[in-house]
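Moving on to chain A:
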Amino acid sequence: MLSLIVFLPIIAFFLILFLPGAQKQAIRIISLVAAFAQGVFSLIIWQGYDSTKPGIIAGESGNVHETFQFVERFDWINLEFGRFGTLNIEYFMGVDGLSITMVLLTALISIIGVISSWTIQKQVKGYFLLYNLLSTAMMGCFVALDFFLFYVFWEVMLLPMYFLIGIWGGPNREYAAIKFFLYTLFGSVFMLLVLIGLYFSVIDPATGNHTFNMVAMVDQANYIPGSIFGPENSLWRLVAFVALFVGFAIKVPMFPFHTWLPDAHVEAPTPISVILAGVLLKLGTYGMLRINFPFFPEVFQDLAFVIGVFGAINIIYGALCALAQLDLKKMVAYSSISHMGYVLLGMAAINTEGMTGALYQMFNHGTITAMLFLLVGVIYDRSHSRQIEKFGGLASYMPAYTFVLTLAFFASLGLPGLSGFISEAFVFVGSFSSEVTRPLAIVSVLGIVFGAAYLLWSLQRMFLGKRREDALYEVHEDEHGNAKIHFHDWKGSNDLDLREYLMLAPLAIIVVILGVYPMPILGLMTSSINQLVEVVVSYTSFAMN
Partner candidate 1 sequence: MLPEIGLNHYLIISAILFSLGLFGVMTRKNAVVVLMGVELILNAANINLLAFGKYNGSMQGIMFSLFVIVLAAAEAAVALAIIINIYNTFKTVDLSEVDTMKE
Partner candidate 2 sequence: MDTLIQFSIIALLLPLVSFVFLIFTNKKLPREGDFIAAGAVGVSLILSLYIFFQVVVGEYNPDYSLTWNFTWIDFGDVPGVGPLQIKMGILIDNLTAIMLVVVNLISFLVHVFSMGYMAGDKYYGRFFAYLGIFTFSMLGIVLADNLLAIYIFWELVGLSSYLLIGFFFEKDSAANAQKKAFMTNRIGDIGMWLGILILYSQFHTFGYEEIFQGIQDGRFTMSEGWLTAAGILLFCGCIGKSAQFPLHVWLPDAMEGPTPVSALIHAATMVAAGVYFVARIFVLLTVDALHVIAIIGAFTAFMAATIAITQHDIKRVLAYSTVSQLGYMVMGLGVGAFAPAFFHLVTHAFFKACLFLGSGAVIHAAHHEQDMRWMGGLRTKMPWTFATFTIAMLALAGLPLTSGFMSKDAILAGALGFAAVEGGLYYLIPALGFTAALMTAFYMGRQMWLVFFGENRAHLKPEDPHDDHHHAHDDHHGHEVHEVSWEMRLPLVILAALSIFFVYSINPLDGAKGWFLHVIKTPNTVVQSTGDYHNHTEDHAKASGLFIKEAYAESKSDTHTESHDAEHASVFSDPRQAAIDHATHDAHYMAIAFSSIMLLFGFGLAYVVYFKGIIDPDKTAEKIKPLYLYSFNKWYWDEIYDATIIRGSFMLSNMMAWFDKNIVDGMVNFVGSSSKWFAFKNGRFDQLVVDGAVNFTAFIIQFFGLVFRKIQTGHVQTYVALALVAIIGYFVYFFIG
């Protein structure tokens, strides 16, 4: 089942490959069908998921992978290296509470992304080929339980993203693409080194061989004493933790590794921004939850405060930077940085409330920011500009657009009743409850105020008041005396059209529903989070023994 979900876009990939490039509509429809099928299968998995099963289990080796669900496990690469033993790489997939939410999110965002890509006219075939490849890689990352497999998906993701930004992007796209690529590659080099080190440090208790099995890596009893990441080798464990963390932090993106994000967002086409913000950023924090923290729990405990500090910096720094932006898309990009800070802060709390808040925030940020980027795309399509100062008074002429955008803005600033609030609230609850991160929580609440400031201020500048003198649209009166708006060389509907409704409405509905009753998503994750917290807090390091 998981393989099907992961590789459905690859099927679409091959179908598109054999279609002539001129068959644009067919290419789009194939992609859409693949994305939809992915969505349907994700829903089936969601239905069949037993939320009482925890995934990883603290301090227990052996059949731990049976607590994962929808597990698919085969030998993939088995190479004899004589003296060096065998290289064991498994094709090992499964979901637990951490990944199922992300699977759902990825499926959702993929569908929205395809709908949003409908208007792409340049090299449609190439675009959708890359898009489907990207979709597979993202999904694969979230369900892989073998570190090597995870790494493969992680790297596969890079390339399509590079080309999607570099070919279909804005004027400065090449700079942005190469920046994105180098940055992420830089991170994954570290990951590769740690990956190899971990392989030689961990033994699968079932076979006695070295393994890339991430479930086995969680159990500290499987680490060979004396190996590089062995239990007593605290220095190297620290190095490994930091290296992995930096690799993931670049993706998050965490201050000071965040500068690729605004550039990439501003240059990327709308659907790619949506994917980037909606899913890719989550991979960073997901990686931390899945790999970084449970593998090196004692280092995590020691560094929790530092991670929290970076989270707090992200929150406030991102919000302040957003306040200063004049480009709406850049502002949304910085707001992403700010919101991902909440995830970091919540995780640093090392308690259930904080971690649940963080994971839930990942989901919510995915939906809300996707909405924001789509909305930015809507106005950009019409006016070819994203300058906040170039509008004014749009609320009178585009009521539906204003309504959806206001909803998204308020969701983003954490208004109760919309999903962003619950996650932010529990991030604060968790980080305040933990004595380590308490001061950070106190500082970070300022982020709520700044968050409201930049969102409301841009809302006012673009939508409220009257039309500005230098606005990028004209207003004229029709025969009934009603004011009508007119964008230069825009032929379509002035307010939202059907396609835009189709992509915005599902997100808006999800944001509202999950804001009122979060359990459909939150309920999936709690037992896994509890176990993860247990894994981290129950482990006492070698030095402490």
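How were these picked? Simply put, all candidates are chains of the complex that A comes from, given by their letters.
The definition used in the following text is that contacts are C-beta pairs under 8 Å (C-beta built on N, C-alpha and C of every residue); 3 or more make two chains touch, one makes a residue touch a chain; residues count from 1.
Since the model is a prediction, treat every value here as computed from it, not as a measurement.
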Options 1 or 2: the chain contacting chain A in this complex: 2
Complex contacts: residues of chain A adjacent to candidate 2: 179, 182-183, 255-256, 258-260, 317, 320-321, 323-325, 351-353, 356, 393, 395-396, 403, 410, 415-417, 421-422, 425, 428-429, 432-433, 438, 441-442, 445-446, 448-450, 452-453, 456-457, 460, 463-466, 517-519, 522-523, 526-527, 530, 533-534, 537-538
